[in-house]
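Moving on to subunit A:
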Amino acid sequence: MTEEIIIAGFGGQGVLSMGKILAYSGVMQNQEVSWFPSYGPEMRGGTANVTVIVSDNRISSPILNQYDTAIILNQQSLDKFESCVKPGGVLLYDPNGIANPPTRKDIKIYKVEGTEEATKMGNAKTFNMIVLGGFLKIKPIVKMENVQKGLEKSLPERHHKLIPLNLQAIKKGMEVVEEVK
Partner candidate 1 sequence: MGELKLMKGNEVIAHAAMRCGCDGYFGYPITPQSEVMETLMLKKPWETTGMVVLQAESEVASINMVYAGASCGKKVMTSSSSPGVSLMQEGITYIAGAELPCLLVNVVRGGPGLGTIQPAQSDYYQTCKGGGHGDYNLIVLAPASVQEMNDFVDLGFELAFKYRNPAMILSDGAIGQMMEKVELSDFKPRWTDEEIQKISGSWATTGKTADREQHIITSLELDSESMEKINHRIQAKYRKMEEEEVRYEEIQCEDAEYIFVAYGSSSRICQKSIEIARAKGIKVGLLRPITLFPYPTKAIAKLAERVKGMLSVEMSAGQMVDDVRLAVNGKIPVEHFGRLGGIIPTPDEIVEALEQKIIGGK
Partner candidate 2 sequence: MADIDIIKDENIVYKKSKVLTDNVMHYCPGCSHGVVHKLIAEVIEEMGIQDKTIGVSPVGCSVFAYNYLDIDWQEAAHGRAPALATATKRLMPDKYVFTYQGDGDLASIGAAEIIHACNRGENITVIFINNGIYGMTGGQMAPTTLVGMKTATTPYGRDVELNGYPLKMTELVAQLPGTCYVTRQSVHTPATVRKCKKAIRKAFENQDKKIGTSFVEVTSTCNSGWKIPPVEANNWMVDHMFKFYKQGDLKDSEKDNPDDYKKFIE
């Protein structure tokens, strides 16, 4: 199993931390992982993206131009990465702020109402975990117990009290994700 993922959105949406939690979950089940971020000034307010690879084998290139899955959180990222999903691959997006939805027919397209559900949960910061939940429903590449361990490893100790809330958000994402036909 090798899953090559791009996560892209605005800086501040939790793009990099979502990728880190996913990658750490892979480490927890003894898989090979890589996490390659865009870095620099574009992180602050501009677009941010991270390539995450989880694999049973040694990872060749951590930097890719074709992905099994694209997790898209804003219009700019959709415009940039829709064409980079491999035929037969998955594009998961949050429709909030997307004026021109994806159009490709040779890939599977899913949406997850991350922004809306996070507002309902009363904590906007759970947004990225809801989206992660959506992804894990479609592609259960890491077990939930390892996601919990991944959260424990990625979050600083002082935020560990938030782990149950994060897990709840992931479960919510799994419930609300739906395929767009």
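Remarks
We adopt the following convention: a residue touches a chain if its C-beta (ideal position, glycine included) is under 8 Å from a C-beta of that chain, and two chains touch if they have at least 3 such contacts; residues count from 1.
Behind the choice of candidates: all candidates are chains of the complex that A comes from, given by their letters.
Note that the coordinates shown come from a computational prediction; the quantities given were computed from them, not determined experimentally.
Picking from 1 or 2, the partner of subunit A by touch in this complex is candidate 1.
By the touch criterion given at the top, residues 20, 23-24, 27, 32-37, 39-40, 59-66, 153-154 of subunit A touch candidate 1 in their complex.
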